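Quick one: the structure is below, questions incoming.
Shown here: the complex without one of its protein chains, the others still in place.
Up next, chain A:
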Amino acid sequence: MATQLPPPKRQKSNYAKSLEKPVAPEPAAPIPSIVVQFKSAEDGANLGPAINLPADTARDALQMLVNKLRGETEDPLPYAFHLVPKTPSTSTAPQSARLQINNSIQSDALNAKDSTFSPEDVFELWCEPQAVFRVRSVGRCSATLTGHSSPILCCAHSPTGKYAATGSGDANARIWDMETETPKWTLSGHKGWVLCVEWDSREKILATGGHDGQVRLWTPQTGQPYGQPLLGHTKWITSLAFEPLHLVSSSSPSPRLASASKDGTVRIWNTSTRKLEFVLTGHAASVNVVRWGGENVIYTGSSDRTVKVWSGVDGKLIRTLNEHAHWVNTMALSTDFVLKTGPFDHIGKVPKDDDEAKSLALARYKNVIATNPETLITGSDDHTLFLWPDQASASFSTTATPKKPIARLTGHQKQVNHVAFSPDGRMIASAGFDNAVKIWEGRTGKFIASLRGHVAAVYRVAWSADSRMLVSASKDTTLKLWNLKTYKIRIDLPGHTDEVYCVDFVADKVVSGGRDKTVKM
């Protein structure tokens, strides 16, 4: 007899299934109750007494609590929270300086894989207020603009965000309208590559520096040159910096311009008369970068391994900082963003005249300075960065030692190419030739995280205006937008066909230019 298949089992019908009692869900693990002490990240003060909370309090609830404790229920500020993990004595692995709380303390700290927290600790939650406005995330390339016939070497966005200017190797600079994504003006006149471009904080003058050693001024509204080129440098211009708006004296209505060059000098020009005011000599090698600080102090970093601090009033050398072991490549001030955008902030109010613009700029500057004084960070070819204390007010404080750096930021394995402070001055991003972007704490210089993802040298970084997003441009032709909560890539922006040399973040657009001669927005 052939083997017979066993008779099919009787299947339960759907109706029968529905009659079964539903299985009761497993009882959730009991949520511990923890003691939380809110601390303000600016000064470390306690915001109110320690509070008993269930551990799964969501971030929004925590935010509301902090706002209530500070008494700011009318204008609630968004907050970012983080915990500082204790380093256990037996662990040898380096701990990151902070543990971000994104969802709730239970999910991020207690249930995390290698957490060192237990529900019985008193959690000290550090709160950092974030910008009230939020910049929309960049998603895709909305426009590819051609026009330059040579690699694009530098780009800068105007203080209002309406225009972007790019300089290229074909000796032209172009101004593009950001809202309509069309080219506006072509500024020709340089005899060599246009190496750097800078806007003044009132958006009335554009300055470009070239490989021929000339600095030219232009009016962006008409696209015409603003007078004769400023001659005087014997080698190419490496960097330009405008005087901050709140320091402009009423006698000379236009801000002064500082230009640094490979010949080792920095020249300060009066832009309205186009005359040379004074020359800062003293560096023994090329001056790579110049910055004009908010206290009328000029910082210069050079290839002779020193950083010199000069007075903006008369050009006298205040002090020399020589701690670096190789060329000083790049510099950033914690007040960079505020000085660059001057009177314009996220509200978008247009000042009526020069005086109002000046007072608005001064108010914004004082706002930022009140919490933390202006600090300087310098990055160098010796793979490290130095964070320097406030140089200008050192004469008033007796205990300050302005020549000694606050911290030395090590960790990069190759030269550091670009460093940038976040607009709120809280974080520092540094890009290096070792394919990594590193994030450090802005006030103390402690290492926070390393963003890896690029496969070739990272050339530039740029922060969004609300300090929530970071975009980096690299030799591997991509731009990457980073998520600062998880320290991983948020969005990859490919599309350039050759190295990306410069990037800038405007309102909610990213402008980038590179060796493929196109500008992408």
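Remarks
Criterion: contacts are C-beta pairs under 8 Å (C-beta built on N, C-alpha and C of every residue); 3 or more make two chains touch, one makes a residue touch a chain; residues count from 1.
Assume contacts and distances are computed from a predicted model.
Looking at the choices "Coatomer subunit zeta", "Ribosome biogenesis protein NSA2 homolog", "Two-component response regulator ARR9" or "Terminal flower 1", the name in the UniProt record of the chain not drawn here is "Ribosome biogenesis protein NSA2 homolog".
Screening A:H157, A:H324, A:K358 or A:K480 against the full complex identifies A:H324 as the residue touching the chain left out.
Across A:T238, A:S422 or A:S464, the single residue that touches the chain missing here is A:T238. Set against the missing chain, the residues A:L53, A:I105 or A:A171 yield one that touches it, A:A171.
The hidden chain makes contact, of the residues A:N102, A:Q228 or A:Q413, with A:Q413.
Set against the missing chain, the residues A:Y79, A:F123, A:W193 or A:Y226 yield one that touches it, A:W193. Even with one chain removed from view, chain A keeps its contact list with that chain: residues 150-151, 153-154, 168-171, 191-193, 195-196, 211, 236-239, 262, 286, 288, 303, 305, 323-327, 329-330, 382-384, 408, 410-413, 417-418, 459, 501-502.
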